[in-house]
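One structure below.
What you see is the complex with one protein chain gone and the rest in place.
The first chain written gets the first letter, and so on, giving A and B; residue counts start at 1 in each chain.
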Amino acid sequence: MKVAYWPGCVSRGFTPELHGSMAKVAPLLDLELVELDRACCTGAGVIAEHNQELADSLNARTFALAQQTGTDLMMNICSTCQGAQSECQERLDANSEYRAHINENLADEGLSYEKGLTNKNLLWLLVEEIGLDTLKSKVKRPLSGLKVGPFYGCYIIRPIHRLGIDDEHPRDRYMQMVIEALGGTVIDYAGVYKCCGFPIITMNMEASLAMAGRHIGDAKDADADCLVVPCPLCHLNLDLQQPLAARQAGRELGLPVLHLPQLLGLALGLEPKDLGMSKHVVRPTSVIEWSSSVIAGVPA
Amino acid sequence: MPEYLLKIRRFDPQSGQAAYWDEHRIEMEESQSVLDGILKVRNEIDGSVGIRCSCQQAICGSCGVRMNGKPGLACNTHLGIAADRKWRNEAVGGPRDEGEERVIEIEPMGNMPVIRDLIVDMDAVHWKKFQRVTPYLVNKQPVPEREYIVPHDNMVDITQTMACIQCGACVSDCLSMEIDPGFIGPAALAKAYRFVGDPRDADHKERLKDLAEDEHGLYDCTHCFNCIDACPKEVAPMSQIMRLRRKAGSDYHIDDRNNGSRHEESFTTLVKDYGLLHEAELLPRSFGGNSWFGKFAPGAGAVLLKSLPAIVPAVLRGKVNIKTAILGHKIGSKDLSAVQRLFNKVEDRKERIELNLYVVGEDSEPEPVGASAASESENS
Partner (left out) sequence: MPSHDVLIIGAGLAGQRAALAAAQTGASVAIISKVHPVRSHSVAAAGGINAALNPEDTWESHAFDTVKGSDYLGDQDAIEIMCREAPDEILWLEHAGVTFHRNDTGHLGTRAFGGASAARTYYVADITGHAILHVLYEQLMKYSAQIDRYEEWFATDLLQDSNGRCIGAICRNLRDGQLQVFNAKSTILANGGAGQAYKPTTNGLIVTGDGIAQAFRIGAMLMDMEMIQYHPTTLVGNGLLITEGARGEGAQLFNAEGERFMEKYAPNKLELASRDVVSRAEQTEINEGRGFPDGGVALDVTKVPRRRTLEALREIVNIGRDFAGVDITREPIHIRPGQHYIMGGVKTDVDGQTTIPGLYAAGEVACVSVHGGNRLGANSLLDTLIFGRRSGEHAGRLAKDMTMPSTPAARVSDTEKTIRGLMNRTGGRRVSAIKDELGETMNKYAAVFRDEAGLQTCHEIVRRLKEEAETATIDDRGTVFNQDVIGALELGYMLDCAEAIVIGALERKESRGAQSRTDYPGRNDEEWLKHIDISVNGGDVPKVSYSPVTITKWQPQERTY
């Protein structure tokens, strides 16, 4: 299927392994990605915090660009992008007067946002568009014996009503469902639905690192081999900052943190090196070792 | 009628025992409330179950508890909905089995010391923070003889924060407060907005400055949305915090020492200049000032030094490309110009435009039943 693809800023900046692994995994999932390279940053909630109309206009522009590609829906690979965009979309869709006003801002480029764009994070797309059964059928290296702790990232699970989470779409269980579909073991721990601390890294660094340290520590105590996150900003606070988080928490951590496409890639038969795992600050040694003990295509 | 297994968290400080789960099976309708269930236990079985409650209609704010992990009011949470949560929390997809038990774990709210059973010490946390934000109107002078003239929509707008029933559900699950107990917190900050958004109050700037400069104040909120989900009255505390930030930064230009407004401004400026976030610049500018020279300020230097254990491996492993780190990555020039035009158009406005769906509401709703319906349906 063809989707309009918003890769976000950080996947092309400080977490290039995310962008790279997504590009490798897409064809294996029969996903044709039409990259929205004309679009700009969603604001990550920070621009909305600064000026709501500005954030709404920037995102309306992105939505309009997506609508122009003629694809069925837009996809992102970042919880924060999802949340920031959903917030703007909620306002734009709710009130036609406001939408018209924002579209006026876009008029000089000849762009206009029409109500009702479907914007899904990769995680939702996997379950809702591709389907777990199809996903299972593509697994070449089942994640058997790999204990994976999910970490969602606040922006993709709250507020519930804005993110379409309900009984028909238990989107706050998708990570667990995907891990199991790929053959892995889900590790439940206190931090699954908590905050990585990234939003306050400059305002209260201690608290931010304490949060990251605590959740990583809790996952370690629950015997996880790694965490998996659908958000590169979370990845920054959990992986890039892990040495500092360890210092703040006063304990050794060293727990690898994978991007969702990397976990997918492993299960679909790709090698850790191709998925950019060597670029992580916390070397995913345990994961790499596990993967070499299970050669893709050969039953475990 | 379905049967529910209520597991109530009990704790009696006089017993010397640790907290424990007290289990009761009761038959109740799905649409009855968790409080109905607890009161049935209290009335008919064990009168020592401690829970604050009064109005039973979500207005007094007494019965805040955690039900299957989520905070809320016991009186307006249906048993059926609460029970489903437990099943959802443990299931990995698929419908619930017919025979599966309907379990509801009821615990006291978090972030506050437990006095007994489901009763927490709100004075120690919730009310303490409330008092912190000067929780009364400081009259704008001169006080008119009759009423202040205030636009209709303005009053409806602050009714959103006035509607807070002080139940503590937001405080219970605030993730910033969990890590930093000194954080002023969502309830108190929403209360602060009730004054900052009220044109009859004289102290807008002072309030904002005070909250912005506090280490555990306005910028300590980690943006996790827990409070918005927790609130039973649609106060949306985090949204009020963001409105306070907009007023503090954009309207009053308060340059706080917590890097909050600098962080916001830097982020915004970087996106304007590059179309994308230039991560390497974000940290130094937040600490040192919103310009390319920000990184040379002492504050920025200090934090860069502190961050070496993260920066060094990142560079060594090739995660961070030196070129990208210095030059950033941009979108195409034509698009960048268009984006910059957008920025200028919006930022040049005299008054910020802000949409509050609580006030404005959503349009295009289907015709209600029972009202005089149009005799002809409209063809699309």
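Operating definition for what follows: a residue touches a chain if its C-beta (ideal position, glycine included) is under 8 Å from a C-beta of that chain, and two chains touch if they have at least 3 such contacts.
The structure presented is a predicted model; accordingly, all values stated were derived computationally and were not measured.
Undergrad: Indicate each shown chain that the hidden chain touches within the full complex.
TA: B
Undergrad: Of B:5, B:19, B:60 or B:103, which one is in contact with the hidden chain?
TA: B:60
Undergrad: Tell me, which residues in chain B touch the chain that this view leaves out?
TA: The list for chain B reads 12-14, 31, 42-44, 46-48, 50, 52-62, 76, 78, 115-117, 119, 122-123, 130-131, 135-137, 139, 143, 145-152, 154-156, 158-159, 162-163, 165-166, 194, 198, 200-201, 233, 359, 361, 365, 368-371.
Please note the rule applied: only the chains that are shown with their structure count from here on.
Undergrad: Residues of chain A touching chain B in their complex?
TA: Its residues touching chain B are 9-10, 12-17, 37-41, 43-54, 56-58, 61, 83, 90-91, 94-98, 101, 105-106, 108-109, 132, 154-155, 158-160, 167, 170, 172-173, 176-177, 180, 186, 194-195, 197, 199-208, 210-211, 214, 236, 240-244, 247, 278-281.
Undergrad: Residues of chain B touching chain A in their complex?
TA: Per the touch definition, chain B meets chain A at residues 84, 88, 91-93, 175-176, 179-180, 215-216, 219-226, 228-229, 242, 245-246, 249-250, 258-260, 262-265, 267-268, 271, 275-280, 282-283, 286-287, 303, 306-307, 309-310, 313-314, 317-321, 324, 328-329, 331-332, 335-336, 338-339, 341-343, 345-347, 349, 352-355, 357, 360-364.
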